[in-house]
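The complex appears here minus one protein chain, its other protein chains still in place.
The letters A, B and C name the chains in turn, as written, and every chain counts its residues from 1.
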Amino acid sequence: MTPRAPFVHRLRVRYHECDAQGRVFNAHYFAYFDLALTELWRQAFGSYGEMVRAGHDVVVAEATARFRGAARFDDEVDVSLSIARLGDTSMTSDVEVRRGDELLVEGRMVHVWVDAQTYEKRSIPDDARARLAPYAT
Amino acid sequence: MTPRAPFVHRLRVRYHECDAQGRVFNAHYFAYFDLALTELWRQAFGSYGEMVRAGHDVVVAEATARFRGAARFDDEVDVSLSIARLGDTSMTSDVEVRRGDELLVEGRMVHVWVDAQTYEKRSIPDDARARLAPYAT
Amino acid sequence: MTPRAPFVHRLRVRYHECDAQGRVFNAHYFAYFDLALTELWRQAFGSYGEMVRAGHDVVVAEATARFRGAARFDDEVDVSLSIARLGDTSMTSDVEVRRGDELLVEGRMVHVWVDAQTYEKRSIPDDARARLAPYAT
Partner (left out) sequence: MTPRAPFVHRLRVRYHECDAQGRVFNAHYFAYFDLALTELWRQAFGSYGEMVRAGHDVVVAEATARFRGAARFDDEVDVSLSIARLGDTSMTSDVEVRRGDELLVEGRMVHVWVDAQTYEKRSIPDDARARLAPYAT
């Protein structure tokens, strides 16, 4: 069994996130990934808003998910997130969605660091690197 | 049978708008109402964007729906919109969602006219009144 | 100040629930109402699933919201729910969304009790009435 990533956000599947097959519609998992990242920002920077006020922002460049099982309405799932790579301007995160020990979804996101005003690509500043280091695998 | 409202927007129900009962989740109908209004803005003002650039904006103050039947995945439904009242600062719209002749949802929205910069309430300007007059019942 | 309803569910506003104005899009509040009701079902019946397995189900017949203020991304809001009326076949709930002491949205929902198999309207059974009594105003 692969070790859990260091950051875990638990959430409960909402009724309207499930489709006529009773399972979470695939696009919603990408929203779950984003929710977990928001909580990681909170832990690392105070909040996403504080991060932006400090001049940082990110845009998503890539998102991938492999679906191995289906979460269902009212399930509690754990969305775990670890930073697989901090490049000069980009951050690659690995995501797993589990219900108990069962791995439901494996995901990966790539975010690019941008200036919060101009949205131009920029190097990840050192203080952000320091704050993100604890989540690196 | 009540006459149709003057403005009609047709849309097709999306898979992920339907819940485990196979029916459109109630909150999505309010998004349908908004879609129809966006199309009315397009017809009356060019687009919502042009309306905002002309200094107008609106915020929703009230929304109501009575559900009489259920739209299902892949159904084409007609969302009709008529302006029931243009007050000094507010606009009341009646909405109906139909599948063919079958009335599925009756709704009502109240929007308040605001300044596009400050979001402060303002009287609906005369040129906006003139553009909206064709949709009044 | 009106007294709080007896049942309160706290949730955090998600990034993708906010529109380009930075505020929760109106339709999502109706999803919040539904979330609070799901938690009330959990407290009263064990879960919505157990309620359905016991033969009960509900369909929403009416939903209304008056918007007084706007929740924003990352806000924590309290969605309170009280049962204003338990009729023969229908249940009327009053909802309030607050951020701290600030009332943002006032809502009302009417649900109709149906058979979990046939979706035919039925009288609210006595055991369900007993379970719901604590939430009545």
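Couple of notes before you dig in:
Rule of thumb we're sticking to: a residue touches a chain if its C-beta (ideal position, glycine included) is under 8 Å from a C-beta of that chain, and two chains touch if they have at least 3 such contacts.
Keep in mind that this is a model prediction, so the values were computed, not measured.
Note that the absent chain touches A, B, C when the full complex is taken as a whole.
Which of A:Cys18, A:Ala36, A:Met51 or A:Ala65 touches the hidden chain is settled by the complete complex: it is A:Ala65. For chain B, the residues touching the absent chain in the complete assembly are 14-16, 31, 34-35, 38, 47-49, 73-74. Chain A meets the missing chain through residues 25-31, 34, 59-67.
The missing chain lies against chain C, touching residues 15-16, 18-22, 25, 27-28, 73.
Convention: only the chains that are shown with their structure count from here on.
Here the chain at the heart of the structure, going by C-alpha means, is C. Annotation: 35 Å between the Cα-based centres of chain A and chain B.
Distance between chain centres (mean CA atoms), chain B to chain C: 24 Å. Chain A and chain C have Cα centroids separated by 29 Å. Shared interface positions of chain A, defined as residues touching 2 or more other chains, are 15-16, 73.
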